[in-house]
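FYI, not all chains are in this one, though none of them got moved.
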Amino acid sequence: MKPSPENLIEAVLLVSPGPINLPDLSSATGLSRDEMETALEALTERYAPETSGIVLRNVAGGYQLTTNPACAGAVERFREEARPAPLSNAAHEVLACALYLGPLTRGAVSRVRGVNSDAVVRALIERGLLAEVGTDHEAPGSPALLGVTDEFLAATGSSSTDDFPPLGSLVTPEELSRVHERLAS
Amino acid sequence: MTFEPQGRSLSDFTVELDVYSGPYEWLLVLILKDELEIFEVPLRELVASYMGAREQNAANSLERDTDFAGSASALILLKSRTLSPAIDAEAEGGEDETLSPEDLAERLTQYLKIRRAAELLRENFASNAGHYPSAHTVPPKPGRLRVKSDRVTLAARRAFSRLIEPPVSHLGPITVTLQELASMIRAALAGGPISYEILTRDMDHLNRAVAFAAALSLAQEGTLTLAQIEPLGPLTLEPRV
């Protein structure tokens, strides 16, 4: 199938958690302003609150798919009953950084892991497993320091961070000194 | 390309392969740490890439050539061991039983089925690629999440022992002249079988070593057969028809 302008916009709206403005929508879909406007009109009808459980909203920042408020009950029940999605390997690594090396800044987490970890940190804060527990006043811009939360301890069934095996039993002294170098850099 | 007068002579050699692109030294590290499968590294391309980037007149060219020949032959040994399960099993100390023809047939049949299943999976993955899930997920209710503590410690081990690639943006791109030695061997084979000694008669030590590496790689690809009638006797390269 050759996707129509409506199809392209729908798909991009599904993978965007927040509102998308027209320039971003245009650069992703390759559609002209006119094509987009016609397509968005059709989609507004398709995803109208009178007929659909998913609605297309034109909010301040742009366009966004949301659940229909009329379905809020079902959505809330789902949220209460659903087993949360398991954490990714990346998320476990960020938690390990905070547990064993924390409190530490976002930048330090990224340096230790070797990849930008801001998105993973954000998701973990949203899930309550990680929190900003202080400020690094030494560093430029005084970035926040991250640590694991009581909820993290509860989720792992531990009573304190001492319940975890010591770092020295997990990695060699050379590896550890490399990690500290990266933290300091 | 710049050359360091001393220290690691190959530190500025970068490679561009399908499976990996970056400093050669890091390729070796990744292979040795089992993070990249030697199986998937085309050694012939690697050799071609080195030959293409080689500068005859560089101050440390001899040192570089020697280092490359050394590491490349180690890779060849590693690859041949990976391809030869017999050596693998022996090295691990297990499975030295001799298989009856029936057992062998049973095993090969099993493997053939797995091979076919793997092909089927490849098609399934390909035809299902590009389905991205909704990003409109709601955060779960606090307290419902379970985190396995052993996964956290495993992640610690993984993250803290990982080697991180140094930035390479300051290194200029290497233009690779393709497959010099491999195509030289192919051209020579057009005239029929040729002895390794004659093929490499006018080469220096390094080129001879690299030509051998290229010949091994071509043999593995099925372009040629290496024949050696007597152990340690003369080696002949024969085109495969």
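Letters A and B mark the chains as written, and numbering starts fresh at 1 in each.
Assume a residue touches a chain if its C-beta (ideal position, glycine included) is under 8 Å from a C-beta of that chain, and two chains touch if they have at least 3 such contacts.
In this text the structure is predicted, and so the values were computed from the model without any measurement.
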{"item": "Per-kind copy numbers - full assembly in this file", "value": "A x2, B x1"}
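Operating definition for what follows: only the chains that are shown with their structure count from here on.
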{"item": "Centre-of-Cα separation between chain B and chain A, whole angstrom", "value": "36"}
{"item": "For the chain A and chain B complex, residues of the former touching the latter", "value": "11, 14-17, 65-67, 75, 78-80, 82-85, 87, 89, 92-93, 95-97, 99-100, 112-114, 126-129, 151-152, 154-158, 163-165, 167, 170-172, 175-176, 179, 182"}
{"item": "Contacting residues of chain B [partner chain A, same complex]", "value": "132-149, 151-162, 164-165"}
